[in-house]
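Only one protein chain is missing; all other protein chains are in place.
Moving on to chain A:
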Amino acid sequence: MSDIAIKADCLSKHYRLGAASRQHNTLRDHLMHRLRGLTRWGGGRQESNPSFWALKDISFEVKRGEVLGIVGHNGAGKSTLLKILSRITQPTTGTADIYGRVSSLLEVGTGFHSELSGRENIYLNAAMLDMRREEVRRKFDEIVAFSGVEAFIDTPVKRYSSGMYVRLAFAVAAHLEPEILIVDEVLAVGDASFQQKCLGKMEEVSRSGRTVLIVSHNMTVIEGLCERAILLEKGRVAKIGNTHEVVEGYADAIRGLAGTEIEARHDREGLGEILLTRIEVMDTQRHPVAAAITGRDVVIRMYYRCAAGKEFLNCRVSISVNGRKAQDLFVLSTDIVDPKPLTLRGEGYVDFIVPELPLTGGAYFFQSYIESNGHAQDWIKNVAPFSVLDADYYGTGKLCPPGWEANGVLVRYRWEAGETGSTAALPIRARAS
């Protein structure tokens, strides 16, 4: 009993769907709603807010010194769980017992005030993370040295570069010495060296006997750091235990999602005579894979089913890859690369073969669209997740400079340099692709 760090017992969190739009954010809406409720006039039927359980009956234990990974799709409840464990929001039902001070790396830089100097912000930030002034004073020099902004420590942070800002913020967080550290996908942001620092810090923290909770889409990180992991699916614990098994389960779940579930989707638009039934991500040998890999060839297979006994002319099948912010990154469409007419009947599939996948590691989404003779047949947004694992795209071992990752899209290129001085220009050639 004494070696437990976190004990969650039937944690559940209930949200009203569309809370942002449906809630009465102005007094007028609220009053009108109340009024209508009272009189029941003008179609004032009681609207029942659709609601869902972001988390349902989550129970688990984390031992002290254990590094636990939490994996799952977007919307599976990972962030909600972390928010509950770090006390930002309350569970609807259930309890969690936490032994020790909790701090989380998702707070990096939160609460910095731009008008204050680096020195002042260290104290401010530390107080927000519940670190005693005493403790900060003791570690002050260490924090400053770690951040590498000694020269600017008395300059307002609004004059800092974004890199300095992040380094200082991380330096504070890194010196917290909490008993329990929570890390939410920090590795998805920041530059490579920052990520390396985070990883190193997490390893150090876990070696020193503290408890770490990591949420990540990056399975390599999870497998590298955690002995145990939890797989969340639709707010429930789908699997808990040995990391490798859980990661396998996650990969299965990705396959599963791209398999059966699309058929059950009701949020589709179009005539519906041709339906998308499944999306599979495959390698070039046509073996389904849990995730694609940056720079490797990948095949995206879209299965369809046509209305019985019908034939559809001039079809167009397309799929677009959307980024985290739901922006279209690129579109693959049958008619663009090959104008030959496409006729669909019965059941079948269309493979899109993408050589050297130009996406950085991370979580993306597919959006699918099928039409025939100019009529939309089946259009599904966010039809399936698309996971990409990072790899060395350019073969140079280098990543994008910090802050330049854009939306995750990579392009092949090379560069040349030349001189335009008084002497005749002799192009100096160099390859960098």
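Keep this in mind: contacts are C-beta pairs under 8 Å (C-beta built on N, C-alpha and C of every residue); 3 or more make two chains touch, one makes a residue touch a chain; residues count from 1.
By definition in this document, contacts and distances are computed from a predicted model.
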{"item": "Omitted chain (choose from \"Transport permease protein\", \"Quinol:cytochrome c oxidoreductase quinone-binding subunit 1\", \"FAD:protein FMN transferase\" or \"Rod shape-determining protein MreD\") - UniProt protein name", "value": "\"Transport permease protein\""}
{"item": "Which residue of A:I88, A:A145, A:L313 or A:I353 touches the chain not shown here", "value": "A:I88"}
{"item": "Contacts of chain A with the absent chain, listed as residue ranges", "value": "2-4, 15, 19, 23-28, 30, 64-65, 83-102, 106-107, 110-111, 113, 115-116, 120, 123-124, 127-130, 132-133, 156, 177, 179, 207-210"}
